[in-house]
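Take a look at the structure below.
One chain of protein is taken out of this complex; the other chains stay put.
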Amino acid sequence: MSDFTHWNEEGRPKMVDISQKDVTTRTAIAQSTIALSTKLYDAIQNGLIKKGDPLQVAQIAGIMAAKKTADIIPMCHPIILQGIDFTFNYQKSENGYDLIIQATIKCSGKTGVEMEALTAVSVAALTFYDMCKAVDKTMVIKETFLVQKTGGKSGDFFHK
Amino acid sequence: MSDFTHWNEEGRPKMVDISQKDVTTRTAIAQSTIALSTKLYDAIQNGLIKKGDPLQVAQIAGIMAAKKTADIIPMCHPIILQGIDFTFNYQKSENGYDLIIQATIKCSGKTGVEMEALTAVSVAALTFYDMCKAVDKTMVIKETFLVQKTGGKSGDFFHK
Amino acid sequence: MSDFTHWNEEGRPKMVDISQKDVTTRTAIAQSTIALSTKLYDAIQNGLIKKGDPLQVAQIAGIMAAKKTADIIPMCHPIILQGIDFTFNYQKSENGYDLIIQATIKCSGKTGVEMEALTAVSVAALTFYDMCKAVDKTMVIKETFLVQKTGGKSGDFFHK
Amino acid sequence: MSDFTHWNEEGRPKMVDISQKDVTTRTAIAQSTIALSTKLYDAIQNGLIKKGDPLQVAQIAGIMAAKKTADIIPMCHPIILQGIDFTFNYQKSENGYDLIIQATIKCSGKTGVEMEALTAVSVAALTFYDMCKAVDKTMVIKETFLVQKTGGKSGDFFHK
Amino acid sequence: MSDFTHWNEEGRPKMVDISQKDVTTRTAIAQSTIALSTKLYDAIQNGLIKKGDPLQVAQIAGIMAAKKTADIIPMCHPIILQGIDFTFNYQKSENGYDLIIQATIKCSGKTGVEMEALTAVSVAALTFYDMCKAVDKTMVIKETFLVQKTGGKSGDFFHK
Partner (left out) sequence: MSDFTHWNEEGRPKMVDISQKDVTTRTAIAQSTIALSTKLYDAIQNGLIKKGDPLQVAQIAGIMAAKKTADIIPMCHPIILQGIDFTFNYQKSENGYDLIIQATIKCSGKTGVEMEALTAVSVAALTFYDMCKAVDKTMVIKETFLVQKTGGKSGDFFHK
């Protein structure tokens, strides 16, 4: 199955040769959701962490992690990222609240930024957990997935 | 709410002072699950990636990421990890297969290794995604959570 | 001059052998000051960067850099930091405002955390510069120095 | 105030989207000064650190730090640096000597290298401090600032 | 001797200015050999490390290290690598077996990837040593050298 491009003939992982691919503008959006209790949500909203905002720390951590993606994910190519931003939205859920985290990443290069976007939201979710775990360790990081990507030979991709 | 220990009086995040805490043996287990299609599962099982094994790459990436946790999660204390191992289990699901990833981490120190275990499984899941995404980009990383922790003043914790 | 402990007999830098030193509680406080124009100070105070706060980013960057000190300063020993916090104070100056940044670091180890504290305030100052340089590139980072250190065989030190 | 380009609408820091900017040749020069006592200056000049030269270590540390800038300063874009060099000059001061450190950095890219140059001189100064602090802990890092930058849409900049 | 391009007029190392060099396609192949005992070779071949394969770990470590070359070798320029693969071959030797490791790296840039290829094989050899040293610490890493490079103004190079 030639689709497993990340493997060589001996079954060992390689960094795929992209030297012949075109430089195009590429974007990727990834999403992660973290489920929190009403108690924790209220504590955050009511300013019980004073002026502090866990989303600030989560966004900074996510951006810094996106820049480290090629150091974290073994076969990722180094990429010169050209822009990263996040949105955060709280939604009432059955048992409390869901915090929906989205990261959008842009670059122009020979390979896409899907892994960078997925790494960014994963680390943002882990950082939110870390900043709030003294109050509630039962938080669960729920669905983490690629929402969309554009650019590159394999074409655009939209989840679902 | 004094429980938000990661914040100082001005609402800015700090690295909590743990100098007065005791050195104890600490363990943490975290879990992440990745949903894959039957097509992708069959390709892996039928050896279509030849001798290659995405779980090898995922485990190595997860162990290396656990060692980088204090560099990835802003307020994490540096910790001298003393042992890390993973289990991987495939389970039939409604729409394909679930790969259940667990990491167990040990150390003796003044603070726990929950974030290290959560980072390890998150990066293992992201790496599995990266190694297989040429075949199927629709994989979703599902529940990521702390299964249990032992050791430390705040006592043991078991999910649910 | 035996005081130049960081050099070997051939005049090349070495990492000093501290294996015979005692583990003691050690603290260090370092300070850096950044001079900004009244125009920039007013923009920040009047909320012209909306809810954003450059001190949040500076503090997070400073804490993360302190953890990287042994990777940045060639002959520094790796140290397990146990607590870091910052204070920030604006003071009216002759030509605008001074932002006075102090970092306090704690550990128990065989060597001190002076370089970690100096690195923390330097990176916090550089980050403040980066977050505001689109408004004013003329900011100057003024005096950066070790305010005090305690613990260790060489005794306590207080600036001036 | 649209000039605070590093912040999004919610007041959280973002990595600015530079994908539409032109690739141009860019240079930056930054300067830092470190004040040292006559006693320390004499010890260095009289070869009391044998053949050793703290400026060698400072220059190497500064070049390596410049390459890490995007990992140290949270919102900095990764940049492919194309050349870095330093000058060091000792000058007699009122109370001893001033060591004036300048770093010049070149690249061709979509964003400038000001932060890289400032990081380079800051880390060179911190490293000089580290290599000599066993002799004299009272050294003070004095003015650190951007001397000039060229290239890019915002035009050239010269200090004062 | 102007050939020592990595040094400035004061005898301190600099990162060479490559801004005027052309972007060309560049490749490099490096080789390292590790000598192992018949006992260790047999243990690996007979599956005594069960399904485990030290070459998997060595290849992954070598690829990740190649991406870190500019962080490890002080005067190396950062480079955007575009493809890395390895070959491993065991050969009977006088006293046991030789494992011959070759890495091939591709990029298009202003400077070559010789140091990246040499770093890749060196780290692959060190990792093989680490994975097997519990069985046999007497392994010796033998000749490590640049096999060939193509591209760039200085022309192609072939060992011997």
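A, B, C, D and E are the chain letters, set down in written order, and residue numbers restart from 1 in every chain.
Throughout what follows, a residue touches a chain if its C-beta (ideal position, glycine included) is under 8 Å from a C-beta of that chain, and two chains touch if they have at least 3 such contacts.
Keep in mind that this is a model prediction, so the values were computed, not measured.
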- Message: If I'm reading the header right, one chain is hidden. Which shown chains does it touch across the whole complex?
- Response: B, C, D, E
- Of the residues B:16, B:36 or B:64, which one touches the chain left out of the display? B:64
- Message: Touching the absent chain: which residues on chain D qualify?
- Response: 53, 56-57, 60, 64
- So that we can see where the missing chain sits, which residues of chain C does it touch? 8, 10, 12-19, 70-71, 74-75, 77-80, 109-110
- Message: Give me the chain E residues in contact with the hidden chain, please.
- Response: 1, 3-7, 9-13, 43, 48-53, 57, 60-61, 64-65, 68, 71-76, 114-115, 118-119, 122-123, 125-127, 129-135, 137-146, 149, 157, 159
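Throughout what follows, only the chains that are shown with their structure count from here on.
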- Query: For chain C and chain D, what is the smallest step count along a path of chains that touch one another?
  - Reply: 1
- Of the pairs A-B, A-D or A-C, which has an interface that repeats that of C-D (more than half of the contact pairs shared)? A-B
- Per the C-alpha centroid definition, the whole-Å distance linking chain A and chain E comes out as 32
- Query: What residues in chain C touch two or more of the other chains?
  - Reply: 53, 56-57, 60, 64, 68
- Item | Arrangement of touching chains [line / ring / star / complete / other] | other
- Message: Strictly by the criterion at the top, what is the full list of touching chain pairs?
- Response: A-B, A-C, A-D, A-E, B-C, B-E, C-D, D-E
